[in-house]
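One structure is given below, represented as structure tokens, and several questions about it will come after.
Complex shown without one protein chain; remaining protein chains in place.
Chain IDs A and B follow the sequence of writing; residue 1 opens each chain.
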Amino acid sequence: MRDRTLKYLLLVPAAVLVLGTTLWPLAVSFTTSFRDWRLTRSVTPGPFIGFEHYITAATDDPEFLNALTVTATFVLIDVTLTLVCALGLALLLRRAGVLQSLTRAVLILPFAVSPALVGISFRFMFNAEMGVFTWLAGAVFPPLQGVVWLGDRSAALLVLVFSDAWRWVPYMTLVVLGGLAALPREPEEAARMDGAREWQVLRDVTLPALLPVLAIVGILKTVFALKMFDQVVTLTGGGPGSSTVTLAYLVYSIAFRWYDMGYASAVAWILTAMLMGLAVWYTRLVLRKPDA
Amino acid sequence: MAAIDLHDLTKAWGNFTAVKRQSLAIRDGEFMVLLGPSGCGKTTTMRMIAGLEEPTSGDILIGGQRVNDLAPRERDIAMVFQSYGLYPHMTVADNIGYPMKLRGMGRAEREAAVRAAADKVELGAFLHRKPRELSGGQRQRVALARAIIRRPRAFLMDEPLSNLDAKLRVSTRAEIKHLQHELGVTTVYVTHDQIEAMTLAHRVAVMQGGEIRQLGTPEDIYDQPADLFVAGFIGSPAMNLLAGEIQDGRFTAPGGIAVAVRVAHRGAAVLGIRPEDLRVLPPGQGDVAAAIYTVELTGEATLVTADVGGARLSARADRGFRAGIGSAIGLALDTSRLSIFDPGTTLRIKDAP
Partner (left out) sequence: MRAVRTALLLAVLFLILFPIAWMALTAFKRPVDLLGLSLFFTPTLDNFRTIFSHPWNIGRTLWNSTVVAALTVLIAIPAATLAAYSFSRFEMRFKTGLFFLILATQFVPAVVVVLPFYLLFRDLGLLDTHWALVIVNLAIVTPFAVWMLKGFLDAVPAESEEAALVDGATRLRVIIDIVVPMVWPGVVVTTVFCFVLTWNEFLFALILTRDDAVTLPVGITRFRTERGDLWELIAAAGILISIPMFFLSSIIQRHFVTGMTGGAVK
């Protein structure tokens, strides 16, 4: 068989999988988002109602507004924290040393832990009575004694960020370390010969060269933060009140607590649209390198 | 064994044309070298003969049969790659025997064929090793053995020596020449190394910019370069090229150069002369007065660079020659070995009859 035909045939199995498992459901939930369909009333799709769900979300749903605010706050803190910590830690780990290689060796561990388990473990460790972190925070920093971490609106969000950062910072550090390792040594050495101090080398040579990697880390973390779900379920359950209800968790609640498939699909698609915007940006970054 | 004919062969990627309407007739049993700088289209030409690249237009004939629409495996040719193209997960024996395995040869018969091919390239002792356990030279021999086991209609060799160190390159070069002579298989050999081209080829095709600039025996291209590109590309150090003009059968250039030439041409011209055709003489003798710019001892000779009216000429002097930088010398030109080029067309101007 000629390569001309074969090259497309080779794509077929994977294309079927991607089409069937991603594009089909995307299309279905897109159309569903224009329907009035509550499972409590009907098991078959209800009538089309145009943009009504989207209008409701935009103008008349405090729950949606709340989830939007929570998600935005979460993303902002989470992404900033991850970027700063991963970069700092990678720079620390860049040099050789026993402690450095030990740390590098354990960086992968948190990422191998199921996010759901991370959430439930942090729930345990921030438990008001027997949480080891609750005790530790109070011991290291006395004003924090007696804080009911998961009972306070802002504190609960911070614990959520902490649990997510615990899983992601070490991983992203590995990514930044990979980026650092790929940088040629000569420009930094030349800068040192030219008389630059270490912080000047970092600011003027290393960071500019590392920018593409940091952009990738930033975008990827934003994506995963926007989709935040597992730990919300197992760590805070969205509470206290609805102070930690993210958009993904809101979709889940609308769909599987209130069984409103139409509205759930609409909110899900608002989230998807945001993520697709990021996807376009990300793809440009990644595909910019010439294809060999 | 078979002749290979290329007719108006063209390969373009978008706006870039790698090979331009190239025609070339390679005779049965001939050792043809495609020589040129990187990006000249020589490898692309070879890959089209192999069937690894589809021509944009034009025909490829092997043994008189048009093979454009045949897959590489149907063309009955063998190829040796620059980085050897070995199968890293197979032993040396399996590497060499793979073409025969694909052709359904039985195990016993195959083992005998593998041994014969391996012995021919002195690899008999390494049959059970993996490629990564071999040196560069040994890997290249595996690739050669894999090519000769089949007795194909043609060998294609894509810079097969460029990954070897200098010493090994010389000995392997000799082995390739000997093997080709012994087997008599039509061979197309791609290289950017003029020494390889000169030593190996029956004929050389010098390529640049996707076109063949000169096709001829090594003697032809060395003694009578067809244009300024070939003149500058072949030879190390390169041929001296002096811009000047011809009036009444005399070439003159700044610095007092004036020599009789045998061309009918008049007006602007470029004179080419190889370093070994310039003789270094004491001051006051020879055709031209010059000052020494630098002197380099290369071992078998002394390379003299001299300043003549602002132009620099290289001359190959006896290896005992010594002189200080700046000292005056005379240069004599061997007028029987001059090349004259037209600066407009860059082509060689033939001697008048």
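In this text, contacts are C-beta pairs under 8 Å (C-beta built on N, C-alpha and C of every residue); 3 or more make two chains touch, one makes a residue touch a chain.
Given the structure is predicted, the values throughout are model-derived calculations rather than measurements.
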Residue, one of B:T17, B:T56, B:Q82 or B:Q224, that touches the chain absent here: B:Q82
Missing-chain contacts mapped onto chain A: 1, 3, 6-8, 10-11, 13-18, 20-22, 24-26, 28-29, 32, 89, 92-93, 99-100, 102-103, 105-117, 120-125, 127, 129-130, 132, 135, 166, 170-171, 174-175, 178-179, 182, 212-213, 216, 220, 223, 226-227, 229-230, 233-234, 248, 251-252, 255-256, 261, 264-265, 268-269, 271-272, 275-276, 278-280, 282-283, 285-287, 292
Interface with the undisplayed chain - residues on chain B: 50-52, 71-73, 75, 77-79, 81-89, 98-99, 102-103, 143, 146, 150, 156
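Basically, only the chains that are shown with their structure count from here on.
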Inter-centroid spacing, chain B versus chain A (mean Cα positions, whole Å): 58
